[in-house]
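A single protein chain has been omitted; all remaining protein chains appear in their positions.
For reference, chains read A and B in written order, and residue numbers begin at 1 within each chain.
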Amino acid sequence: MPMSTESQVQANAPAKAPTNAPANAPANTLINTPGNEEKDGKAFRPLIVSFCCNWCSYAGADLAGSSRLTYPADVKIIRVPCSCRINPLFILRAFQRGADGVIVNGCHPGDCHYSTGNFYTRRRMALLFSMLDFLGIEKERTRVEWVSAAEGARFASVMREFVEQIRRLGENKKLGDIRCKE
Amino acid sequence: MLKIGVFVCWCGSNIAGTVDVKAVVEAVKAEPGVVFSTDYQYMCSEGGQSAIRQAIKEYELGGVVICACSPRMHETTFRKAAEAAGLNPYMVEIANIREHCSWIHKDKEEATEKAVVLCRAAIAKLNLNKPLFPGESGVVKRALVIGGGIAGIQTALDIADAGYEVDIVEKSPTIGGRMAQLDKTFPTLDCAACILTPKMVEAAAHEKIRLFTYSEVEEVSGYVGSFRVKIRQKARSVNRELCNGCGECIVKCPSKTASNAFDEGLSKRSAIYIPFAQAVPNLPVIDREACLRFQTGKCGLCEIACSAKAIDYEQEDETITEEYGAIVLATGYRPMSLDRYDEFQYSQSPDVLTSLEFERILNASGPTGGSLLRLSNGEKPKSIVFIQCVGSRSDDGCGKSYCSKICCMYTAKQAMLVKDKYPDIDVTVFYIDVRTPGKNFDEFYRRAAEAYGVRYVKGMVGKVAEWKGRLQVQAVDLLEDKQLLIDADMVVLAAAIEPDPGARKIGAMLAVNMDQNDFFTEAHPKLRPVESPTAGVFLSGMCQGPKDIPETVAQAGAAAVKVLGLLSKDKLVGNPCVAISDETLCNGCSSCEALCPYDAITFEEKQVMVQGRRETRRVAMVNETMCQGCGACTVACPSGAMDLKGFTNRQIMAEVDAICR
Partner (left out) sequence: MQRIIGKMREKAKELLEAGTVDAVLGWKKGDFAYDPTPAFFYSTDELDMLAYDGFCGSNLSKYLVEYGKEKGKVLVFLKPCDTYSLNQLVSEHRVDRENVYVVGVGCDGMLDVQKLRDKGIAGIEEIEEAGEDLRIHTLYGLKTCPRDEALLKKCQSCKGKEHKLFDDRIGAEESRDIANEDRFAEVAELEKMSPEERFAFWRAALSSCIRCNACREACPVCSCHTCIFDNARSGVDAKANASEFEENLFHIIRAFHVAGRCSDCGECSRVCPQAIPLHLLNRKMIKDIQSFYGAFQAGDSADQCSPLLSYSPDDIEPDAFDRWKGVM
């Protein structure tokens, strides 16, 4: 085996630091708080891709905006017509290119604009995320949320939570270096 | 390379207050394809739009990115502006830097940085955009209404009155539906027949309406604006051209033991019959199961009796195919079967009836000629107990979880009708809740309880038992908190209603889904309540959910308006962001076909050019008029042959790459 498990643990060590750092505050107060810094003075800012379906979640994100509900700028939204448009390739591509977390948002099951799209999403993502977990990629890096157009506040809070979760996990190295360079 | 112009909106201080728009303008200048970038106070204003038009001409832009508010707000505005300058409207991409950026971030540096990323993603996507052209299709100016109850009749009349042709397909031998079986209607106690039959006659006489009774929809193909529907007209064994409706055949028919469905099986009818006196059309039909001629070959009395020579034993089913621009589902309901409610003695005692059966007893044309009699012994009852919510609002696994909505009111009506005619009869109603939202509904119920002395008891009945030739009702009075034992001569069960079981087959033909209770689902439960998820298919009446007559009529009118809106168009312009299959990549596996919610994908054996060679392959074909652009097929397709215009795999991956750069 080209790389030892110990070096893996080391690679993850700084990432895990925030949870142990004394400066660490409870999840919800961390947001936009400049105090969330590591010992070297540089806070870890995760990169998060958030796929939103046009009809519910994207509108929910819009509502979060028009209600001026804040969530970290680490979240970047990509609009798709329906969550069922999200190809596992897109998610893997995001990880490949350095995303630390990917969240898929769709209408609540049963409320899909296309009536059945998110039912397929639910099965696909359940299997994909379980598979990623099986490969050792923390399941906390992936998430599916059902957010309606009326749930602006929920969209913002889900994003805050997810960012915080990824901050705690630290940088996503795993999907980048599956083949060891050492 | 595509020449791209970037326009960054201030939105007054909405964006500019948090995002350094000048910095965004500068930061994206080096992006691939960008030849021009600028900012403006309000991009959506006429000034802003004109700046876009001007820049498109001046810099010969092939595409524009607008960094502004949500595309859900002004995407159409900017597309139109681009189109006015000669650009394809789909060469416009919006970066949402207001709702998704300036409004949610406080730190200007952070927000500016994010705005730049969002803009880069839009540029990356735009670089892969292709001009898109929405497809056009024609509209057949004729509608089909499936179901000839009050919902279907009203929808058809409203469409026909506006000048369009309508066909009604009704599976039973007459139109009229459930409403024709009713005696009186709440809350005004009009006689149902008096208000319904004129409408039936009007529909039959209307020059724009054709009736296909005793007929069923067998097959549907096509899509909004142009459905092809195969209709099977079942053989009546009576020639409709010759029959004059005299009814002599019915009098002479010796087989008079068939169950009369119009009386809910409480009476018998002859093998050749007209369902009820005011049936439309007034045309008999031979029930071949009951007819001696068909069963034994020995009879033929009706043929002898018919002076018009209209009896035709050889008649066969006829199938016709018609084209329609729109289809309305008005397939109605039925009371659910109470087989599983043995505790109420429904299957055992003739004096335990469903409300619809009781309605027939009250009706002058019903099995008792309108006399209120016990079916067990023909005596007048002294005490009647009504039990509400039998199978409704149920969690026992036998019934329905929903409220059937009409039972509280018709029970009050029936109780009141009994009391009105026979004040000496004791009438008790058991209820869970009395629900009376509706114009004059609560007043009606109170009148029953207060003015007519109907006894309302909150509580469910545990058991009905036969006892000394009468019925004994065991119940709980929840308000008094005591057990009740009531002697009754008749028990009337307000059976839950359920969608007509024939609806499922029709829904499947039209790709209209049903909810967990088998009601058709709407395109949107609040904002598009009479449209089905399938374009060009509309919903009317009980098939969509429980409702009373006024609501049904109102919804029938609403469905008609939607149909008219469609039929009044000469061309339908589609959404160009639809699925497209690359036939050189398609495996023909049918995965996409299996999950398409709109049946928009079909397969064809086709000559395909592969690496300069001609090959016959099974390939997917997308019907652009039916496709709504969800993209479910694109992920199901293993070879990547299926893609979605406007949201292609490469476009979305380009966005991902730009964001993750």
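A few notes on this one:
To be clear about the criterion, a residue touches a chain if its C-beta (ideal position, glycine included) is under 8 Å from a C-beta of that chain, and two chains touch if they have at least 3 such contacts.
Since this is a predicted model, take the numbers as computed values, not measurements.
In the complete complex, the hidden chain is touched by one of A:44, A:120 or A:155, namely A:120. Within the complete assembly, B:591 is the residue of B:49, B:368, B:591 or B:623 that touches the hidden chain. Contact between chain B and the unshown chain involves residues 516, 582, 584-591, 594-595, 603, 610, 616-618, 636, 638-640, 649-650, 653-654. Within the entire complex, the positions of chain A that touch the omitted partner chain are 1-3, 5, 8-9, 12, 88-89, 92-93, 95-96, 109-110, 116, 119-120, 122-139, 143-144, 174-181.
As a working rule, only the chains that are shown with their structure count from here on.
The distance from the centre of chain A to the centre of chain B, each centre being the mean of the chain's C-alpha atoms, comes to 38 Å. Across the complex, chain B is touched by residues 32, 47, 49, 54, 58-59, 61-62, 64-66, 68-71, 73, 76-82, 84-90, 93-94, 97-99, 111, 113-117, 120, 124, 156 of chain A.
The touching residues of chain B, when paired with chain A in their complex, are 70-73, 96, 98-101, 103-107, 110-111, 113-114, 117-118, 121, 513, 521, 524-525, 533, 577, 595, 597, 628-632, 634-636, 644, 647, 649, 652-653, 655-657, 659-661.
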